[in-house]
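First, the structure itself, so that you have it in front of you.
A protein chain is absent from this complex, but the other protein chains hold their places.
Coming up: chain A.
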Amino acid sequence: MSGPTGLVVEGLRKGFGGRTVVDGVSFTLPPGGSLGIVGESGCGKTTTARMLVGLERADGGTVHLDGVDRSMRPRGRAGRLERARGIQLVFQDPYVSLDPRIPVGACIEEVRRLHFPLDRADRRHRVAELLDQVGLGEREAAELPRRLSGGQRQRVAIARALAAEPKVLILDEAVAALDVSIQAQILDLLAGIRRASGVAFLFVSHDLAVVRHLTEEVAVLRGGRVVETGPTVRVLTEPQHPYTRLLLDSVPRRGWDPGRIAAGRRAPA
């Protein structure tokens, strides 16, 4: 073996009640790299992300992180923690992903206590640092989630995910539930975190513009299959697959023609 190999996903499959939702998805995310997964709503993005963090059991395929197989459910505390430090997830909707009973600073501290029980002395300091990294201060730390805005909550969720110091951070539509103006702030924040921390990003979105901001590589998902992968810039400027072209055309901009898109959408079934 020559150094860490990153996240390697091969032939991942999942069905619900006989309907295949993720159908042989493969991709690679190098250490510290960034990969976007784009596709229309319902194409299996969230299901894929959930399988990667172990919230959903895959029907088939393998997931390796730096050569370690993640397909099996971990046994025991050490395995569980190790696995958690591999991949963390930021959920789509920050209005339901934070425990309403727990002040947000404490919820980040909990993660530190779980994963780094030994550095008791500077735990508070690390928590403050994590919050600072997402632009939150002591005042916000003492609040319950319901006292914070959607953008602030998502910042907390990002800090909470980073608290475990994961190798890979999955962001599942992490800005979709937020106002457009707030979206830009969070995307800037994420770009900064990526530069500063070296954590690999798996950025899941139905929005190509969002992916363009943040990822070097992109995989286009359609009906549970990857139809195109490549450097984000190339895929977005010279799409090879008709479906990618369609997705690109669906982004409103100058010369945008909804009629042509609708017609195109009907054509390549």
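Just so we're on the same page, a contact is a pair of C-beta atoms (placed from the backbone, for glycine too) under 8 Å apart; a residue touches a chain by one contact, two chains touch by 3 or more; residues count from 1.
Just so it is clear, contacts and distances are computed from a predicted model.
Peer 1: Which of the following names does UniProt give to the chain that is not shown: "Acetolactate synthase small subunit", "Cytochrome bc1 complex cytochrome b subunit", "Carbon monoxide dehydrogenase" or "ABC transporter permease"?
Peer 2: UniProt lists the chain that is not shown as "ABC transporter permease".
Peer 1: Which residue among A:R13, A:R80 or A:R126 touches the omitted chain?
Peer 2: In the full complex, the listed residue that touches the missing chain is A:R80.
Peer 1: In the complete assembly, which of A:L35, A:V63 or A:A164 touches the absent chain?
Peer 2: For the chain that is not drawn, the touching residue is A:A164.
Peer 1: One chain isn't shown here. Among A:L65, A:L89 or A:V210, which residue touches it?
Peer 2: Among A:L65, A:L89 or A:V210, only A:L89 touches the chain that is not shown.
Peer 1: List the residues of chain A that touch the chain left out of this view.
Peer 2: Chain A touches the chain not shown through residues 53-55, 77, 80-81, 83-85, 88-89, 91, 93, 95-101, 110-111, 114-115, 146, 150, 157, 160, 164, 176-177.
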